[in-house]
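Complex shown without one protein chain; remaining protein chains in place.
Labels run A and B following the written order; every chain starts at residue 1.
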Amino acid sequence: MRDLIGGRHARPVHLALYKIRFYPNALVSISHRISGSLLAICLIFGLMLLNAVALGWINTSDITQSVPGKLLILLTLSSLLFHWLSGLRHLIIDWWPAKDHQVPQAWFSGWAVSLVFFLWAVGTLLLALALFTGGFVGGPS
Amino acid sequence: MRNLAKIWPNGKWSYAWQQLSAVYLLVFLPWFVWTIWPALMGLDYQPAQPGLLWLTSLIALALLFIHSWIGLRDVVIDYCPARHLPMAIRALSLVFMLMIFNITLLLTRWLLL
Partner (left out) sequence: MLFNIQRYQPEAASAQQVGAQNATYWQEMTLDDALVKPGMMLLDALKLLREQDPTLSFRSSCQEGVCGSDAMQVNGRNRLSCITPLAELSQPIELMPVPGLPILRDLIVDMTLFFDRYAQANPTLNAGKFNPDQEHLQSPADRAKLDGLYECILCACCSTSCPSFWWHPDQFLGPAALLAAERVVIDSRDIQPKQRLEALSDPYQLHRCRGIQQCTTSCPKGLDPSRAIRQLKHQQWTQS
């Protein structure tokens, strides 16, 4: 479409995103998308590591006990947590039982959005603590 | 196969699958973590109902692939310039097929050992 506007009409188009005000809800929406994409990347990476373990190239402990491995786990779990939280809010809005899908504005408010980010930050902090100060040894194997 | 092609890229169906898989994973993940918590804590752990754990995990795995496929396809449709889109979708499908093949292989191997 960008070709469509730029090319055929040869007119400027205002899409300077930094000049546009995004509402709190848009922030969750794009973060949901980013965390989802990260999860997909982590899935591919995780699968590669799993193969390496299965082939005996590395040990599970190489992943769970090394700093890069722990960071990968943290990235995965933290993205998962965010995706889960924002997805929960998304589903609640989508399936709001009231008649005519009239969702109370509170669910779109800055408060609801801040709550998602707050819970995610706390969760990530706890995960980081658990990972780097012991606790997680490895998945069920 | 033709019918499948009609269903998969279809917006109505992908919306429904996306919602369905999201609800399942939303409930499954906390339950899963709760169930295998002892193992995560490094304790010796035998699941009380291994059959149930297996079944629900396998469903979750399948739905996870469906969910991420639809999600990634949406991302690609949104940001990939139209003239590269068919190529990008094909590449994405290839990656997914490889992943599914790989997972199946790993699972069978693990089960046989």
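Here, contacts are C-beta pairs under 8 Å (C-beta built on N, C-alpha and C of every residue); 3 or more make two chains touch, one makes a residue touch a chain.
Quick caveat: nothing in here was measured; it's all calculated off a predicted structure.
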Selected residue (touches chain absent from view) among A:Ile34, A:Leu74 or A:Val103: A:Val103
Absent-chain contact - pick from A:Ile20, A:Val67 or A:Ala106: A:Ile20
Footprint left on subunit A by the chain that the document does not show: 1, 4-6, 9-16, 19-23, 25-26, 29, 33, 90, 93-94, 100-103, 108
Absent-chain interface as seen on subunit B, which is shown: 9-16, 74, 77-79
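The rule is short, and it goes like this: only the chains that are shown with their structure count from here on.
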Subunit A and subunit B: spacing of chain centres that average the CA atoms, whole Å: 16
Touching residues on subunit A, where the partner in the complex is subunit B: 1-3, 33, 36-37, 39-40, 43-44, 47, 50-51, 54, 80, 84, 87-88, 90-91, 94-95, 135-140
Subunit B - residues contacting subunit A, complex: 19, 22-23, 25-26, 29, 36, 39-42, 45, 64, 68, 71-72, 75, 81-83, 95, 99, 102-103, 106, 109-110
